[in-house]
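Notes for the one structure printed next.
Moving on, here comes chain A:
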Amino acid sequence: MARKEYAFYPGCSSQKGASASNYLVSVQSMCKTLDIKMTEIPDWNCCGASVSYAESGELPRIAMNARNFALAETNLPGQEIVATCAACWLGSRESKERLEHNSQLLADTQTALKEAGLQIKAIPEIRHMVEVLIEDLGYDELAKPVKKPLQGMKFAGYVGCQTNRPFGIAGESFENPMYLDKLIETVGGEAVKYDQKVTCCGGALAFSEPEKAQAQIKDIIESAYDNGAEMLVTPCPLCQANTEVYQGQINKKYGTKFNMPVLYYSQLMTLAYGGSSKEAGLNGNVIRASKLEQFAGK
Partner candidate 1 sequence: MTSVVATNQTILVVGGGISGMTAALEAAETGKQVVLVEKNPYLGGRTVQLYRYFPKMCHPTCGLEINLRRLKANPRIQVLTLAEVTGITGTKGAYSVSVKLKPRYVNSNCTACGECGKAVSTEIDDEFNYNLGKIKAAYLPSNMAYPQRYVIDPSIIGTPDADKAKAACKYDAVNLDDQEETINLSAGAIVWATGWKPYDAEKIVYYGYDRFPNVITNVEFERLADPHGPTGGKILRPSDGKEAKNIAFIQCAGSRDENHLRHCSRFCCMGSLKQTHYVQEKYGDEGKSTIYFIDIRAIDRFEDFYQKVKANPNVTFVKSKVARITEDKAGNPVCNGVNTEGYIRYANAHDLVVLALGMEPAVKGVNIPAEVMSDSSGFLMADPANAGIFGAGCATNALDVNRAVQSATAAALRAIQVVNKVARAEA
Partner candidate 2 sequence: MAETKTAAYICKGCEIGTRLDTAALVKTATKSGKMNLVREHDFLCSADGVAMIQNDIDNEGVTHAALCACSRRAKTEAFNFPTIAMSRGNLREGVIWIRPDTEEARETTQEMAEDYVRMACAEVKAMTVPPGNQKTGSVKTLLVVGGGMSGMTSALEASKAGYKVVLVEKTGALGGWAGKLYRRVPTREPFKAPEDNGVADMVARIEADSNIKVYLNATVAKTDGAPGRFKVEIAVESGNVAQEDIGAIIQATGFSLYDANKLPEFGYGKTPNVVDQAGLEALAKAAAAEGKPICRPSDGQPVKSVVFVQCAGQRDASGTHLQYCSGFCCNTSIKQAMYFKDSNPDIDTAVLFTDLRTPGNGEDFYRAAQNKGVIFSKGVVSQVLPNGNGCTVKFKDLILNEDTQAEVDLVVLATGVVPNSGVNIDAAAAPAAAEAPAEGEAPKEVVASVPVESILNLTYRQGPDMPQFKHGFNDSHFICFPYETRRTGIYAAGPVRRPMDILQAQEDATGAAMKAIQAMENAGLGRAAHPRAGDLSFPTVRLEGCTQCKRCTVECPFGAIDEDEKRFPLFNESRCRRCGTCMGACPVRVISFENYSVNTVGSQIKAVDVPDEFSEKPRILILACENDAYPALDMAGMNRNEYDPFVRVIPVRCLGSVNTIWITDALNGGYDGVMLMGCKHGDEYQCHFVKGSELGRYRLSKVGDTLKGMNLETERVHDVEVAITDIATLPQKINDYAALIKSFPPSPFKGF
């Protein structure tokens, strides 16, 4: 019997072989150490993400999320839904809010769900992995299993948007949230101060408006470098992908020499808890975090 059990909503990017598979790997290792049991919601589907707004109407988008709620509720009764992806978390939470505040919408959603042989009674709480860590366990608990503090390593905690706005982590300010810095410090690393902590990475516009997105990404990485960071740390798959994958393109366009690894908080924690490179999913980083790999090797 684990000390905490949740209905796990990995989301499209955090599946095996998907763009954030290394996130998944590290989260699993981290949870193992922390004795958190995450049971995947059977046959969960995509949240629709914010970007699907233009094609889908409100109801179809809500229905998609409602289906996940129904599945979680029936198969994992009484468990809160935990998402690791910022977009999944936001999409689900927004859907929950609207369903609970708009009876017409709820009724229509139920009618749609019936087509899939489902219905919702009570919508479970929607939590982000980070909330579980700092609210249900707390920094002290998270510090206990630390075997190898990440001494002398400088990270820029890159919070980005969707774990931060509009809901955010309780007690944090939208403009200057501290939780990621605290997590970094909890595992013995140093969190550098820089002013791009909550700048948007361009999100989905990395695809459709690459110039705009990359210009923003440049600001973020640059500021991280300027303030002495060796690596970026983020809680969001899309932030991770955007800030990591496009560094090459940015170098081409701006003549910069960016080569900054971008990690997930869960990877740092896994390592600090004594996990291997593999368990931390370091092999999943396009820009290899060699310093961490050596650290893990020791």
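On the choice of candidates, all candidates are chains of the complex that A comes from, given by their letters.
Criterion: contacts are C-beta pairs under 8 Å (C-beta built on N, C-alpha and C of every residue); 3 or more make two chains touch, one makes a residue touch a chain; residues count from 1.
Treat the numbers as computed from the prediction; the structure is a model and nothing was measured.
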{"item": "Among 1 or 2, touch partner of chain A in the complex", "value": "1"}
{"item": "Residues of chain A that touch candidate 1 when the two form their complex", "value": "173-176, 195"}
